[in-house]
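Would you mind keeping the following structure in view while I ask a few things?
Removed: one protein chain of the complex. Kept in place: all other protein chains.
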Amino acid sequence: MKKCASILLLIAAFSFSVYGQRKIVNLPDLPGYVTLKCDFHLHTVFSDGSVWPLVRVGEAYRDGLDAIAITDHLEYTPGKAFIPVNHNAAWEISKNMARDYNIMLVQGAEITRDMPPGHINALFIRDASLLAVDSVMDVCEAAIKQGAFLQWNHPGWKSQEPDGIPKMYEIHKKLIEKGWLHGIEFFNHNEYYPLVMTFCKQNNLAVMANSDDHHVISEDYKEPEYTNRPMTLVFAKERTYDALREALFAGRTLAYFRDVIAGREEYAKTFFNECISVGKPYYQNERSIFLEIVNRSDVPFYLINGVHEAPPSINLPANSITRLAISRKAASPLNYDVKNVITGENEVLKIELKY
Amino acid sequence: MKKCASILLLIAAFSFSVYGQRKIVNLPDLPGYVTLKCDFHLHTVFSDGSVWPLVRVGEAYRDGLDAIAITDHLEYTPGKAFIPVNHNAAWEISKNMARDYNIMLVQGAEITRDMPPGHINALFIRDASLLAVDSVMDVCEAAIKQGAFLQWNHPGWKSQEPDGIPKMYEIHKKLIEKGWLHGIEFFNHNEYYPLVMTFCKQNNLAVMANSDDHHVISEDYKEPEYTNRPMTLVFAKERTYDALREALFAGRTLAYFRDVIAGREEYAKTFFNECISVGKPYYQNERSIFLEIVNRSDVPFYLINGVHEAPPSINLPANSITRLAISRKAASPLNYDVKNVITGENEVLKIELKY
Amino acid sequence: MKKCASILLLIAAFSFSVYGQRKIVNLPDLPGYVTLKCDFHLHTVFSDGSVWPLVRVGEAYRDGLDAIAITDHLEYTPGKAFIPVNHNAAWEISKNMARDYNIMLVQGAEITRDMPPGHINALFIRDASLLAVDSVMDVCEAAIKQGAFLQWNHPGWKSQEPDGIPKMYEIHKKLIEKGWLHGIEFFNHNEYYPLVMTFCKQNNLAVMANSDDHHVISEDYKEPEYTNRPMTLVFAKERTYDALREALFAGRTLAYFRDVIAGREEYAKTFFNECISVGKPYYQNERSIFLEIVNRSDVPFYLINGVHEAPPSINLPANSITRLAISRKAASPLNYDVKNVITGENEVLKIELKY
Partner (left out) sequence: MKKCASILLLIAAFSFSVYGQRKIVNLPDLPGYVTLKCDFHLHTVFSDGSVWPLVRVGEAYRDGLDAIAITDHLEYTPGKAFIPVNHNAAWEISKNMARDYNIMLVQGAEITRDMPPGHINALFIRDASLLAVDSVMDVCEAAIKQGAFLQWNHPGWKSQEPDGIPKMYEIHKKLIEKGWLHGIEFFNHNEYYPLVMTFCKQNNLAVMANSDDHHVISEDYKEPEYTNRPMTLVFAKERTYDALREALFAGRTLAYFRDVIAGREEYAKTFFNECISVGKPYYQNERSIFLEIVNRSDVPFYLINGVHEAPPSINLPANSITRLAISRKAASPLNYDVKNVITGENEVLKIELKY
């Protein structure tokens, strides 16, 4: 018989070797804020996921995340013939490993109802078992009493909205009115919902991106198709649980997945400017000015709609230096739209490059 | 709420997309036998593993295996505060998916005792709950009554044999005498035990290779360090459950892991000859004869101890063609030792190349 | 000073270690024919390429090709301030290494004119210097006198045909009339020209695919974007220079690049059937028949337009086994179009799967 006293020790020890190397996610802090990389939507064998809760902590460690929430379904536990329903189990199993691995573990649960209101994550709760009540409004109230941040999940999920378009129903409006809805997923797993940008803007809600992973992160998000899992970037005053929570309620987030950033223009613009630096010209001739733009982040940027003799488009690949030969007829600054930084349902970020 | 009626359907459907592509493992059949790729040692959340049983079927499908056994510990179930002990659960959950994915699922359980006798897998059983008895000899008898093939696991595991050397204790001899021991692991997870070659030869037991995986196969066996998980190659008269069982009891196996093959010389030699073909010389000059050797298998072969003007060593990389310029003074056939094909505790396969 | 007697020895020795491992290209032979993998369009520093000729032989060896032609431009030698024009230099430098590495080196040259007639490769010539004459018809005649196979290169190249559409000019018709044109490139570098299918069919010419590489093959064709360089597959009676030449003049070719095969239906259909095997059903229930299709080739196949209860589309990934659950209401054989096997300007291969 293996000599380990408890499964926590056993699997934690095992995980240490599998997950030993913690990646640095190259995303800049913003002035005054630290950028926390978070995934607030994850499942385990305690609802319909296929992994033990500690796997989620190990994955977050390896992927360089700062915070995660395990959010098993409250109302959907298909393995219950083999595993008794226990809404706090994943939290209890994971919290010590998360503490030891410097991951902020946010306790959560997924309220799992037909549309409307669909699925809602209750985050920052303290006892998920108190949320196992019948009426969905009662569940939300029970969560709010525990100080929860409520996030509307995958509002355009085709299993619930066959046309793929999120709809704001009466119950959502009511939740917002009461101050019981705080964020909406723009990215979920490998989907996104443009209309969420409008919902968030109109109601001052946080734009979120989460994996909603049921399986194994490294198998679901593999290169070359995927270079990263979905992450909610949270701009917090410091790297603490309280500061994380404050920032979320204040809506200081960007949604990040693949090569796309989405969120409020003020954060998106500052974020872009912190990623990019434009070097001084290193050579000039009668026709052109040669310079380099450095992108030190993991996010590539696709600049389009250049005008007035400027290059019509510029790609700034992630973690790379891009060389430009700009016509002397082009005037500084150069104005561009950033095709992959989304600031509204039909809007992208507008930036300028000064040299 | 997700609309699926049962977790079996749900996760099976999910797995289909994750595991959709089934690899061809390039290992030749032997004359008269089909080569079955098998892993007879796997864990799940029903003992101390970190995945749901269906994950094991999906992984086997993707990896191109023909047969697996899920062998959760009978006596070690550290998650029992959350998951009630049920020795047949993994089998019951997995059997339909295995059938649909053309994986032969062998029912199994790991008898988990201090050394001696250490850990023993009971394979081809029909009801694991009947094995939950106190005396280890009684467990073995109960397994034998169900027709079990008994495999001694990781006999040199340092947690049980601190010097790493397998030892044949009285109880092992007694099991062999009674005909209650049929195979021994030469490879387990990422370890191997040379002495197992002698034990198997002296007692006419099958040489086995298994992953003993507790976590996620694709994370535990990753390129470039690993190109494949450990596999027991079984030479069966046909690809059926009964033929698989017959071949195992007859000891028609080779152990395969990384770039090493281990087992009885008769199978190793035939296997090598089926992997390799020596082409006719395509050019000759006064000094040399030029020819190509094709290795159509996933196993590289390292030929050493060449004599009499032959190249002293030849590497035949997997799935590749190797070009040779052989001195006219060398005589055909060329004799070599195959460094990575192990036929005894201190023996490797001897082969000849005819051209 | 390095001790090597000649650059041929020096670089050949060097290349041996860089290019030591020769890949097996998994493409089946056809009944009665061996499938030769060829690239008949390559450049070196002796025209406007950036590598020494031996590099082309080393690359071909590593990539598992059977034959190549180095076809430097006759009329375009921009490095001549540093390298004197010598149309036979690449051939002379490479022929011994090719012989030693079992590559059939076809002597060639690219006739490099404005459109019409554009660029034409003369293959199987014996002295390229005799082709340095003024009139393009004289060049072709000189090539034909040496027994050349003449291939029209990249007929839709936008530098010569700004709309990208190949056009059959008078001079091409004249060449065909005289029997002086034998093949046309369908794939060139990373382009393709659908209309070539019609030109080849109407005039009974060979469909060709070549890299036209000027730089380094491994940098121009890199995973994940590219899994292989363009290749002309030639179905020859044996693997000899003469049989290669005979097969080309007979038009027994398919063009292969990325995941596309293009050419005459008779070769395409036989090729597909040699790649694929449909297994016997391994399980049936009241609704479905379960079976596996094995694709042992490097080419994936995308089956579309399934009808009558059959799966509407089936992907058969390269070197993989695909599992199907077919409705009992579907009748064998299942009929499909193979989206990526092109048999005409607007035609794809039609196949049937029997089970």
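Note that the chains are named A, B and C in the order they appear, and that numbering of residues resets to 1 at the start of each chain.
The rule is short, and it goes like this: a contact is a pair of C-beta atoms (placed from the backbone, for glycine too) under 8 Å apart; a residue touches a chain by one contact, two chains touch by 3 or more.
The structure presented is a predicted model; accordingly, all values stated were derived computationally and were not measured.
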From A:K174, A:R296 or A:K339, residue that would touch the chain that is not displayed: A:R296
Touching the absent chain when the full complex is considered, from A:P84, A:G179 or A:P317: A:P317
Interface residues of chain A (partner: the chain not displayed): 21-24, 61, 64, 99-102, 282-283, 290, 292, 294, 296, 317, 319-323, 325
Contact set of chain C toward the excluded chain (per top definition): 1-4, 6-7, 10-11, 14-15, 18, 45-46, 48-52, 54-55, 73, 75-76, 78-79, 82-84, 86, 89, 93, 112-114, 159, 214-216, 218-220
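Methods note: only the chains that are shown with their structure count from here on.
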Chain centre separation (chain B, chain C; CA means) in Å: 40
Residues of chain B engaged with two or more neighbouring chains: none
